[in-house]
Structures are given as structure tokens and as C-alpha cells.
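Before anything else, here's the structure in question.
Every protein chain of the complex appears in place save one, which is left out.
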Amino acid sequence: MKTHPMKLVTVVCEALARVPLLQLLKSHGVHGYTLFPVEGTGARGERPADIEEFANIQVEVIVPAAVADALVEKLHRDFLPQFAAIVYVTAVEVLRPEKF
Amino acid sequence: MKTHPMKLVTVVCEALARVPLLQLLKSHGVHGYTLFPVEGTGARGERPADIEEFANIQVEVIVPAAVADALVEKLHRDFLPQFAAIVYVTAVEVLRPEKF
Partner (left out) sequence: MKTHPMKLVTVVCEALARVPLLQLLKSHGVHGYTLFPVEGTGARGERPADIEEFANIQVEVIVPAAVADALVEKLHRDFLPQFAAIVYVTAVEVLRPEKF
């Protein structure tokens, strides 16, 4: 079965950034994401996932390489200055890329 | 420490597909998986993870490359026509590959 090279862009950020992040993704035409709460420690100390207002979320989207580049650029310019976040990109092989 | 190249196969699908998916994995001799609920938006709209019956799940398995190929083929033929799902494969380096 043929798979197709795409990019998985992962954003780990404070849960408070959820709405602006999803809006940013939508504005780049990103169809579909997965989101789940995570616990984490960063520069600001521990954030247990069960305390909603201090929780972190991990958001994952799969996009073509060119969209990943644009998204990372946008996140760097408009999102990271405002929110505690980590952004990383992983190469993946996707089945049914027409869904993205 | 030597690590070994393997494939991480990720399936994001509706929670309703849980049992058939785990059976499909088992039938390919996949020992061990991780599964966690995720929230997501796809073609069918938002599915909050806290509404059990509409939730999505993310299932991850690590397998040798040949098994990944067979699994992706099988998912394409028998699983994707029936369930809303995303399937992607990531190259990983694994410690203790004899466990897989």
C-alpha cells in the first residue's frame, strides 16, 4: 500500500492557548487535529493535567511540507511570543493523504 | 546503547472502532499497543473526548517494517472503508526490539 510523505506538527502549550491555537490552525486551512491533555514541567514549573486552568494540551496536525513550513513560521511569529509552547515537526508517511 | 529501526504505526479513529481495530492488530501478531482518548475535528465535525460515544482514540503500535507494511495494507482494505480514521507511520529507533 502506498503511503505519502507528510509532516506531523506537534504543539504542546498551556490549555489557555487552546482557542487561539485552533483559530491559527483553521486560518491555515488545517482540516483535522487531535488534542489531548498532558501534564508537563517547563520553565514555569509543574502543571498537573487534572488542574484544568494550569493544564497543558498537546495538539497534533498532519499537513503537507509546505503547509508545515508556513505554520511553523506563523507559530514562531504570532503564537510563541504570547504563549508558553513547544513546537516540533516529525516526518511521517500517511495513508489516504487526500484527507489532509 | 544500540537501538534498532522499527516503525511506529498510529491510528486515530472513532472510539466505536476500538474492538475491531484491536482484533485486526491481534490478527497481525501485534504484541502491545498504547491507546488514549483524543479530541479531534475531522470531516464529521468536532468530537470532544469527554463524550465517550463520540470520542476518538489514538492507538500506537511499534512493529518491524514488514509488519507495518502488511498492517497498513490491511487497514486500507478492511478498516478504512468502515471507520473514520487516519493512519500514519513514523520511523523510530527502539531499545529492546526483542519485545516486539
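In order of appearance the chains are A and B, and numbering begins at 1 in each one.
Heads up, the rule we're going with is that contacts are C-beta pairs under 8 Å (C-beta built on N, C-alpha and C of every residue); 3 or more make two chains touch, one makes a residue touch a chain.
The shown structure was predicted, so the numbers you read here are calculated from the model rather than taken from an experiment.
Asks: Tell me, which residues in chain B touch the chain that this view leaves out?
Replies: Touching the missing chain: residues 1, 3, 6, 8, 31-36, 62, 90-96, 99.
Asks: To test your reading of the contact rule: which positions on chain A touch the chain that is missing from view?
Replies: Touching the missing chain: residues 10, 12, 36-43, 49, 56, 58, 69, 72-73, 75-76, 80, 86-91.
Assume only the chains that are shown with their structure count from here on.
Asks: State, to the nearest whole Å, the distance from the C-alpha centre of chain A to the C-alpha centre of chain B.
Replies: Measuring from centre to centre gives 19 Å for this pair.
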